[in-house]
Every structure is written in C-alpha cells, then in structure tokens.
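Read through the structure below, which is laid out as structure tokens, and then see the notes.
Every protein chain except one is present and positioned as in the full complex.
Labels run A and B following the written order; every chain starts at residue 1.
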Amino acid sequence: MTFGQLSRQCLMVAGLFLALPAIADDTGPLAGVPKPRAKANPEFGCVRPEEDMRKHHMQYLLHHRDETLRQGIRTKQFSLAECVNCHITPKPDGQYARFGEKEHFCSSCHTYAAVHIDCFECHRDTPDPEKIQESAMHNPHAGLKLTRKDVAPLSATVGEAR
Amino acid sequence: MDKKTNPTDQARRRFFGQVAAVASLTVAPGIILQQVAHARAPELPASDRQRWGILINTNKCAEGCDACVTACQDEFGWGPDSPNEKHSAPNQKAQWIRKVKLTDKQTGHVQTLPLMCQHCEHPPCVDVCPTGASMKRADGIVLVDKHICIGCRYCMMACPYKARSFVHEELHDQKVNAPRGKGTVEACTLCVQRVDAGRQPACVEACPEQAMIFGDLKDPESAISRELRERGGEQIRADLGLNTGIRYQGL
Partner (left out) sequence: MKNIRYSTIKGNSAGYLALLALLGAIAGAGLVAAFMMEHYGHFITGMNQQIVWGTPHVFAVFLIVAASGALNTASIASVFGKTAYKPLARLSGLLAIALLAGGLTILVLDLGRADRLIVAMTYYNFKSIFAWNIILYNGFFLLVAIYLWTMMDPTKTQYTKVAGFSAFVWRLILTTGTGSIFGFLVARLAYNEAIMAPLFIVMSFAFGLAILILVTMAACKWTGRPLGDALLRRLKNLLGVFVAGTLLLLLAYHLTKLYITQYHGVEAFILLNGGVYTQLFWIGWMLLGSLVPLAILYHPSWGRNRSLIGFASVLVVLGGLAAMYVIIIGGQAYPLLIFPGKEVASSFSDGIINSYTPSLVEFVLGIGGMAVALIIVALALKVLQFLPESLADEVVDPHHK
C-alpha cells in the first residue's frame, strides 16, 4: 500500500465516522449505509451484489478508474459511465435528475451521508444520449418513449425516502 | 461482460485471456498480431509493444480546412459549438488541436498543419508534474490523469508546443467519452478511448484529404512505419530530442 492509498483509506474511515451520526438510526442488517432514493430496475441487478455495492462501490470505482486511465483497461463492470447509464432517474419534464438533486442516485446517499464526491464536476451525471436506448433496455423507466403518464407514478416513488 | 462476476472470477478470466492471447500469438502470429494491434481485449492493459503515432502530410493539408479540429470538438465537446466555456474569454478557452498557418520568412511559402499534443517519448510535461498526473501510457500516449491533477499548470509552462489547456470555469453535460472539468489541465489524448477500441483518432478519420496516417510506430509493417521509411517525416522542434509520436512531412 502506498502512502497515498494509506492516507486515502484513513480519510475514508474518518469520513465514515463523520457520517455515522447521520445514519445511526438505520437498524437494518446494513446499518451504517443509507439507502438511495432512486433505484434502477431490480430486474437487472447491479454489477455486484447490492449489499457489496453499497459497502464497496468506492473501492471498485477508484480502482477501476486508475486501471482505465493508467493502463487502458476498459472493462465495463465498474465503469462510472455505466453506473450513470443504469442508475437513472427520469423526471416529469423528460430530463434526468442531475447530481446535486436529491433524486440523483449518487447524490441520494451522498448528500445524506455528507460524503463529498467531485466525480461529476467532470463526468457526465446523466445517461449517455447515444445510449438511451440501451439504458432503456436495462431500465424500462428510462428511454425515449417515456410519456408523462408513465413517469407520473415513478416520480411519486422518486420522492419517497428509502 | 457478465454483470455478476466477482473480482476473483474476473482476475482468473483476465489471466486466461492473457494466456489465450499469448498462445494465439505463437500459434498464428500473422493473423492475430493484426488483431492485437487493432482491438485489444478490454481487460488487457495497453502494452509497450506498441507505440502509437500519427504522420501528417502537410502538403495535403488544405488552408482553410479545419475538419480535424471540428471532429475533435465533436468527439470531446470543446470549442464554440459546445454549451460550455461561455464565460471564458477567447484566450481562456481550451483548444486541444489547432490549425497553424506557417509562412516562410525567406520564401514566403505558405503551409498549414494541425498542431496538438505531440505525444513525446520524453515528455517535459510528465517530468515536471508534481503529482504524477501527467503521465505516459505504456503505448506512448501522453495523458493527464485528471483525478490527481491539482491544476498547478506547470506542465503548460513546460510544453514546447503549447498543447495543453486549462479549464477556466465549471462545465456541464460533458461527453461521456471526455470527462473534463474546472481547474484541471487537459490535452489531446490521441483519442485514447477510440484507440483502445481499435479505432482511429477522430481527426485522422475526419481528414478529407487523408493527410493523416495513424498507426503503430513499433510495427515495421504498419502503414505509418512504411510511409516513414519510404518518404520520411520530421518532428517539430526535433532539436529538443523529445522523440515525438506525431510526425510531419513537408515541413
């Protein structure tokens, strides 16, 4: 472990401790990690078991990021672009929730847990326009054919916490 | 890729992938080599058996044509047509590639050429970067790892080609291919995401005169190597000894 990694780990641990008070009321089996507000379609499953993702998504992302950038490994499993393509939250106006809005999958927990991430200063926070069809396959709520009627029940669930 | 594989599975699979790749290399070198050079399997890292480069024939490069520049803008979402960088003054906006017009001081001969990151073998930007964000991949592509770029801009001071830009304001709706954001330095990536998928850089593809040849400088049989061998090609500021990956004919 390099010094850089070590200090990152320390920061993460510190971050978790900071986040603890906010999530202490969670009594589920995964106490300590808040649940997101917006969900991808359960039919398709996440890239790793959900529980594992909840706990370890940062490791996977940061590791994959370095592999991609420094070595050119371009597997899709932990690609951030893919997370964003799948975990989408359509809004009634035909747009998708953006990072910073509470419906956005990644902000949903992160605002709550007060863990700051800067990823979306650079990375697109909404699905790839060219991949909307593909995203729609993963997630029937997305896609171009989305109508207001379809979206209405969804946006009702979007608002509800947990 | 299967979405439910676990990391061990993945590692195992990657290992088999490599074994398979090596095996097929020995079995059928002629056929497979071509494939390795052009579309690496996604789980394989870039290798130093390749060195990517572009050869640009300036005699074919037409004055007034900027197809390569607009192709780059489309690919990476910079330039006047992007929704971003509207607050920045003209001399604060990023330019990953630019057309340069040269007039010989003695003869008056005019020529134009595209200028971008020259993907040096000994890149000064990589030497000076305090955090190691400026880096060169095994296959010779020079990149900024924006995840650890602190925005000190020393690399911009060091680059002899002014190839790098700094992002002066917040951006939104970036291209998926091209994450870019405020406060970090960026430059031509030789379209690394295309190269990794076995495609050509956007500028090369867009050139209506086919003035640019993209390929592997280490493969003696690649089109770029053959052309360099037969007709030669120069580096810009060759005196600096940087051994650039971008070469020019007719300078």
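Just so we're on the same page, contacts are C-beta pairs under 8 Å (C-beta built on N, C-alpha and C of every residue); 3 or more make two chains touch, one makes a residue touch a chain.
These numbers were taken from a predicted model, which means no experiment stands behind them.
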Consider the whole complex, including the chain that is not shown, and state which of B:57, B:82 or B:184 touches that chain. B:184
Touching the left-out chain: which of B:44, B:67, B:117 or B:149? B:149
Sort through B:165, B:225 or B:249 and give me the one touching the missing partner chain. B:165
Contact with the hidden chain only, please: which chain B residues? 87-89, 91-95, 98-106, 115, 124, 126-134, 148-154, 156-162, 165-170, 182-185, 236-237, 240, 251
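As a working rule, only the chains that are shown with their structure count from here on.
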Return the distance between the CA-based centres of chain A and chain B, expressed in whole Å. 30
What does chain A use to touch chain B in their complex? 44-49, 65-67, 69-77, 81, 121-124, 126, 128, 130-131
Under the definition above, what is the set of chain B residues touching chain A in their complex? 1, 3-6, 10, 40, 42-46, 135, 137-139, 143, 145-147, 170-171, 173-176, 179-182, 184, 192-193, 196-197
